[in-house]
Every structure is written in structure tokens, then in C-alpha cells.
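The complex is shown incomplete by one protein chain, all other protein chains being positioned as in the whole.
When the chains are written out, they are named A and B in that same order, and each has its own residue count from 1.
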Amino acid sequence: MEPKTTSALLYLDAITVSFDGFKALNELSFVIEPREMRAIIGPNGAGKTTMMDVITGKTRPDSGDVFFEQGSYDLSKLDETEIAELGIGRKFQKPTVFDMHSVEDNLLLALKNDRSVRATLIWENTSSQQNRIHEILDTIRLKNMRSRVAGSLSHGQKQWLEIGMLLAQGPKLLLVDEPVAGMTDAETLQTAELLKDINRDRTVIVVEHDMAFVRELGVKVTCLHEGSVLAEGTIDQVSTNDRVVEVYLGR
Amino acid sequence: MSAFPLTRLLDNASTIFLALLAAFAIAIPVLNLLVPAGSGLHVSTYLVALFGKYICYAMLALSIDLIWGYAGILSLGHGAFFALGGYAMGMYLMRQIGARGVYANPILPDFMVFLNWQELPLYWYGFNHFAYAALMIVLVPGLVAFVFGWFAFRSRVTGVYLSIITQAMTYALMLGFFRNNFGFGGNNGLTDFKDILGFNVQAEGTRNALLVVSCLALALSFLICRTIVTSKFGKVLVAIRDAEARTRFLGYRVEAYKLFVFTLSACMAGVAGALYVPQVGIINPGEFAPANSIEAVIWVAVGGRGTLTGAVLGAFVVNYAKTFFTSGWLAPYWLFVLGGLFVAVTLLLPRGIVGTFEWWHERRAEKKITALPASAPHAAE
Partner (left out) sequence: MRSFYDRIVALVLVAGILFGGATVARAGAYEDALAGFTTDSFGDTADAIDSLAASGDPRTGLLLEALKDQRLLYSVEAKKVFIKDQSDKLTDAATGEAVATPPSDIENVRLNNRVRGMIDAALGSLTLMAKEPGRRLDAAQAVFKSRDSSALHNVDKAREKETDPRVKKALTEARAAIILYSGDSSSPEDKIAAIAVIRDRGDQDALGLVDGLPSDLPPAVRQAAASASAKIQGNLALWSAIQNAWYGLSLGSVLLLAAIGLAITFGVMGIINMAHGEMVMLGAYTTFVVQEFIRARNPTLFDYSLVIAVPLAFVVSGAVGIAIERSIIRFLYGRPLETLLATWGLSLILQQAIRTIFGPTNKEVGNPSWMSGAFDLGGITITYNRLWIICFTLAVFVALLGMLRFTRLGLEMRAVTQNRSMAAAMGIRTARIDALTFGLGSGIAGIAGVALSQIDNVSPNLGQGYIIDSFMVVVFGGVGNLWGTLVGAFTLGIANKFLEPYAGAVLGKIAILVLIILFIQKRPRGMFALKGRAVEA
């Protein structure tokens, strides 16, 4: 692994990914500093999901570098499991929780722990694990749902459960894909609070279409278009940028 | 370890199942050996062998349920592991015949003498010792499953693709075992067994003993499966079944989990096959037929996949129906019934018998809970 000197937690340089000639990412570059929260916006097909896929190892970039933790890990050489073990957690666009498991078991599975076959076979429930699950249930406001089957939760509750699972993993970096899609206004506000809460001790990347929500977060915004960065800055700077208005926000 | 795992292990259904199995294992030999033949309660030796066969099938069903019901791996080639275990046992039984074969060769089984072979092939060595054969019964299916699974799971072959290549695997093995020069008796397979551990395989006492051993093996397999599915490992398996990619993003080595459970399941199927062979008295390449493996899958589907007791029940119900249909004037209609069963279960009863019962039971329990007041207000409302 080639050493890279950068202070950034996540460092993307000239990433290109193409599917059958179509360039989903085109020389995409940006950096995320530790403890930062970053909002990513952009029209459909701008490459937001592909960018997440590259960071989490689901898709391998055709060219370019992805480094994690001040350049000490080259993510393009690791697979999903290894990347998850490094401390990068991802919440998918569509909430994917384990429908057949209870809320509690969902968190248990996500809890930072030995993930080996042997460890799970001889696993025993401990009180420290229980306490941690309680804490998270509190944070995500699902305390009363703990033994409900996750499949029976409402859409918003599933989103929170998934954020809870991310927290249980204790990751350094959270990738959150459209957390408020399909939520009511009240739920949206609560989710923004939740994310700000989490951001106190973790780095967060949020991909979102909802501009009110992004404004609520009040963080630095990156706008993607056709697989590369179109504009970067505060929400006010970005939303008044002529090209952003043209391709994304509309007249 | 505290007493906790035991209560976790034995829920109501499991306790009932194990008690029934124990009663069965005691009652049948008693009714066969102690009750006189004229009595209405007497169980014929034919039935003892038949029940023994069902028990082995139930073990095979259990092994399939473990991977399909809990990890979502639909193997259409599990009959191959069953047959491999069966062949390992068959090789031991062949070596026990010794000079009593038609050609009276003390070392070579009859079919080798018939083929003019001069010496025993290397891979037949050691099978005259029961301990070695017993080891191979577990090891050979396990190893084949490990190698196959290592390739398949590592490169993320899932769903129907996996089903199809497992079927190709058993098909390839069948073609191989049909050949004489593979050294497993070709078309005819291995048969004409004389005795096992010094006891005549045809004797009533041996048959009853084999039935009891099969029941014990089934109970043990059941407990192993219960241990697995009630552990955190089991929760991970279900997570893999329902959302494989999500489980991977949580940091679990999905392929290691699948490989472990697939290999274990193959070993279990191998033991089932090994117990099956002395009770039916023959093992031939037909056991590798893809149709056999698919039929075993339907037992699990009928009983209810994802419920261990369901797998056992399904094996009994379908095989009893098969015995009933194929032994009379209804014989030509059996394939219609079996085919219809495949269609009906997948369309009308996707949870299977036990699964539907459990679902219905849970629904009732849930209704009771939600009927209680002070159900937590929706967090966001």
C-alpha cells in the first residue's frame, strides 16, 4: 500500500467508474475531514449512489484513489466486509433492516463485536451488550418496539432502526443515503437532530434530495453532476451557484 | 455455561418432538420383538426397516432445512452428500463380506473380481475398519461440500445459480459413479451385504438396533441444529437469508458462515446416507439422481422450511404418502400427486405445515398484545 499524506479521513482522487461505456463517476475528487458532516446533493444519475458503492467496496473504481484514515487504507483494494471492519457504516437509500428479526436482534447483529463464525457460535448475551442496546434504543426512540419484528415497523421507524444499527457498529464514518425520503416533516426534523447528535463524535456523509433537510443540517454541501463535483460550499453558496440552479434546482 | 442455553435450546415444540422420537425409538422395537406376530399390535420387520428409512430421510430433510430454511441456500444436490455417506458405509459393508462373496475372494468385492481387477484400489484401503469408514462417512461429504462451497460462496454464486450448479454437481457425480472404472460397482452399486460390526444385517435384532441408532442420530442432529439456529450464529444466518448484502456491510464474512453451515449440513446428510444403506441393503448411482435431491427439498417445503420440526414432519408425511401410493393400484398416479404437491405447496402453503401453524399461533399471540392498552405512542406522532 502506498502511503499518502493527507489529514483527511476520506480522500477521493480522480475516481472514474463506467458501466458499459456510461461514466457513472468521472474523475470525482473530494475530501472529508475527521468529525465533519457533509451533505451531498445532485440530480438523479449524478453518481451519488455509485460514489457510496465505491467507498464501501461494492463497486471497484476503474481508476483513481480512495483512501481512508489519513491515507492509511486503500479502499479500492478491500472488499465490503473488510471496509465495514475498518469502521465505515452505510445506510442504504431503501431502508434494509432484517425484517424477520426483532428490533433488538437487529441491533445485536450490528453491535461492534467479534464477527467470526466461532465467536457467534459460542456467543452469550452479556449485560454490557444489553446496556449498549438500551442506549441506542433510547437514541433512536424505539425503546417500546424492542421485541417487535422489524418488518412490522413503519417506514420512518425502519430508517431510524437502520441509523441505530449504524451507531451500534461504532463506525468512524457513516454514509447515510436519503435518510428522510418518505418521512413526514416532523420525522424529518427529528432525523436532522439525530444526525447532528451522532455527528458529535463521528464523521457523517449524508446524501439527500430534500433541500429543507440539508438546510436544517447546516453543514458544508457538495453538489455532484454527471459524476463529478459541480460546486462545493455552504448551502447558501451552493444554492445560488448559477450552474447548480441550472442543472439541479431549476430556475 | 449457565443453564440458559438449555432453555434456549428446548422450546415447547422441540421438547415434544424429542419426547415423541424417544417414544418411537422404544415402542417400535418393543412392538416388533416382544409382541407376538399374531397380535394386532405387532409391528412387522418390514415396517421396522421402513421406519428406519424414514428416519434417515428425516435427517436429510433436517440438513437441507438448516441451509435452506435458515441461510437461504437452496441446494438441489444434497442427495449427493447423502449418497457419498452411503457409499462410504457400503464400502465398509462390502469389505465385511470377505470370502463369502460369489467369487470367494477374501479381499476383492465380487464386482472387482468380475471386472478382472487384480488388487484393491488405494481408496478402498482402510474401509475394512469400522472406525475408518465412520470417519470417511463424515469426512468425504464434508470435504466435497467444503471444496464446492469454498468456490461457490467465495465468488458469490447465490440463489438459483447456486441451485443449478449444485444440481450439475450431483449430476456429474452420478455420471461418474455409473462408470465401472470408478471402482464403486458401476450400475449395480454396492449390495449383498452380510453383516455390520459382526451382526447379520438381515437379522431382526440388527434392524431394530439400526432403527434406534438412526433415531439417536436424528435426535443428535436436531439438537445440533437447534444449538446453531438459536445462537447468534443462527441470527446471522437468517440475516444472510433475508438481506445478504446488508449483512456483509455489517462486517460479517458471509461466505465463511455459509461455508460452515453448508459443510456441516453435508456431513449430516452423509451420516443419514450411511445409516440408510444397511437398512435398505443397497446403494447405487441412482441415489445421485438430481430428481432425488429435489424431492428431498419438497419434504422440507411441505413440513415448513425454517422450522426444524417441520422438516422432519415433512419427510415423514411425503414418504408415507409415497409408500401408500406406490404400493397399490394407485402407483401410476404417484407422480401426479408428487408433482401436484410441489405446485400446491409453493402456491398455497409457502410456509409449510408447521410454519403455517406457528404463524397462525404468533398472530393470535400478537393480537393479544396489541389489544393491551398503553402500547407505546409512535415516536414521531
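Worth pointing out:
Going forward, a contact is a pair of C-beta atoms (placed from the backbone, for glycine too) under 8 Å apart; a residue touches a chain by one contact, two chains touch by 3 or more.
Just so we're clear, the structure is a prediction, and the values are computed from it rather than from any experiment.
Touching the missing chain, out of B:A80, B:I298 or B:I353, is residue B:I298. Although one chain is not drawn, the whole complex shows that of B:L47, B:L139 or B:I164 it is B:I164 that touches it. When the full complex is taken into account, the listed residue touching the unshown chain is A:D20, out of A:D20, A:D114 or A:D242.
On the side of chain B, the interface with the absent chain consists of residues 74, 76, 148, 151-152, 154-157, 159-161, 163-165, 167-169, 171-172, 175-176, 178-179, 290, 294, 297-298, 301, 332-333, 335-336, 338-343, 345-347, 350, using the contact rule stated above.
The rule is short, and it goes like this: only the chains that are shown with their structure count from here on.
By the touch criterion stated above, chain B contacts chain A in their complex at residues 1, 4, 228, 231-233, 235-236, 238-239, 242-243, 245-254, 256-257, 260, 375-376, 378-381. Within the complex formed with chain B, the residues of chain A that make contact are 56, 58, 80-81, 84-85, 89-90, 92, 96-101, 105, 108-110, 115-117, 120-124, 141-145, 154, 156-157, 160, 165, 169, 184, 186-187, 190.
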